[in-house]
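Of the protein chains in this complex, one is absent; all others appear in place.
By written order: A and B. Residues from 1 in each chain.
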Amino acid sequence: METLVFFGLAVPILVLAVVVVTTPHILRAVVSLFLALVGVAGLFFLMRAPILGVMQLMIYAGGVVVLFAFAVMLVRRVTGEFVRQQTGLAGPALVVGLLFFVVLMGIGSGYLAGLEDEAAAAGSVHPVSRDLAERLVLTDVPEEIDPVEDFSPVMIRDYVIPFEIASILLLVAMIGAVLVGHPLEQKHPGGEIEPEEPAEEGEGA
Amino acid sequence: MSLNDIFPETVPTGYYLVFAALLFCIGLFGLVSRRNAIGMLLSIELMMNAVNVNLAAFSRSGLEVGQIQGQLLVVFTVTVAVAEAAVGLAIIVAMFKLRKTVNADELNLLRG
Partner (left out) sequence: MAERGWLENWVNGIVQPLYEVAPWIVHLVPILWILILIVGSVLILIWAERKVSADIQSRVGPLHHGPYGLFQSIWDALKLLTKEDTIPKQADRLVFCVAPYIVFLPAILAYVVIPVGNGLIAADLNVGLWYLVAVGSIAVLGIIVAGWASNNKWSLLGGMRAAAQLITYEIPMFLSVVVIIMMAGTLSLDQIVRSQSGGSWSLAPPDAPFLNWNCFTLPGMIAAVLYLVAALAEVNRQPFDLPESESELVSGFNTEYSGMRFGIFFVAEFSNTALVSGIAATLFFGGWSSPIVSEGEGFWRIFGDGVLWYFVKITILIYCMMWVKWTLPRVRIDQMLQIAWKGLIPLALINIAIAVAHVAWVGA
C-alpha cells in the first residue's frame, strides 16, 4: 500500500523533473519545479520525517521557487520563445547523466554485494555493516520524531555551533544578495549602464 | 491517527536511494544542457533535493531507531541551498543589468 503511494509520488516527480530540465519556457520550468518540490515534501512525510516535509514546503515551495519566479520576471528577455535555451549539448549531457547514474548504481549495488559477501564469508562479521545492509532492504516502521521533544533539543544543544554558523551564513548571503543586486553606480568595463530604477529584491530568506 | 496506522509497513530504503539517484542525474543533465543561468540554478535545486532525499532515507534506516542526525544534516543543507539560491539569483539579476544576457555561453569575458 505504501509502496503504491511511493510510486504515485516518485513517478510524477521524475516526469516533472524531466520537464524542468527540457522545457523551453523558463516559467513552465519554475512551475514544474514547484510541483516536483511539493511531491518531494510528500515523500518526506512518507519517510516519517514531517519536519523535513514541512521545511521543504516552506523554504523551497514557498521561498526559493517564488524567488525564482521573481528573478524570471526581472530578467525579462529569457522568457521570449525565440531565445535558445539549450546549449546544443543535449547528447553529451544525456551521456553524462546516464553514466553518472550507472556509476551510482554500481557503487551502491557493489557495496551491498560486498557487505553480503562479507557477512556470508565470516560468521563473525562486523555487526555494523550487516545491520546497515539489512536495513537497506528491510521494511520496518521508524519511530515518529516529535519536533519539540526530540528534534529541537539536539539541534540547539548538541549542534549549536553549526546552527549558529548557518545563521551567520544566511546573514552573509542576505547582505551579499542585497549588495550584488543593488544597481551599480560606478562604471564597469563590461558594458553600458543606464541609470535604472532600483528593483526590489524579495528576499524571503 | 498517525501515518503508522495507515501504512503498517514502509518502503525499503533502497527505493528512495534509486529515486534520488535518478533525480540527481536528471538535474545533472539539466545543468550540462541548459544554457540559461536561471535554468542551470533550477537544475542545481533538483540535485540538492535528490541529496536531501538520500540523507533523509539514510537517517530513517540508521543504526539506532529514532536517529535524527541525518534529518539535522538536511536542515543545514537546506540552509546552504537557500543561501546559494538567493546569492545566485542576485548575481544573475545584476549580470542581466550589466550585460543584458543571462546565457552562460555568452559570458566569455575571461576567455583568453
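Here is the rule we use: contacts are C-beta pairs under 8 Å (C-beta built on N, C-alpha and C of every residue); 3 or more make two chains touch, one makes a residue touch a chain.
No experiment lies behind these values; they were computed from the predicted model shown.
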Residue of A:A61, A:V75 or A:M155 touching the missing chain in the full complex: A:A61
Missing-partner contacts on chain A, residue numbers: 25, 27-28, 30-31, 34, 38, 50-51, 54-55, 57-58, 61-63, 65-66, 69-70, 72-73, 144, 146-148, 200, 202, 204
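Everything below uses one rule, namely that only the chains that are shown with their structure count from here on.
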Partner chain B, residues of chain A touching it in the complex: 1-3, 5-6, 10, 13-14, 17-18, 20-22, 26, 29-30, 33, 36-37, 40, 43-49, 51-52, 55-56, 59-60, 63-64, 67-68, 70-72, 74-75, 77-78, 83-87, 89-90, 92-94, 96-98, 100-101, 104-105, 108, 128, 131-132, 135-145, 150-151, 154-155, 159, 162, 166, 169-170, 172-174, 176-178, 180-181, 183-184, 188, 190-191, 193, 196, 199, 201, 203, 205
Chain B residues touching chain A - in the complex, by the definition given at the top: 2-4, 6-19, 21-30, 32-36, 38-39, 41-43, 45-46, 49, 52-53, 56-57, 59-63, 65-66, 68, 71-72, 74-76, 78-87, 89-94, 96-105, 109
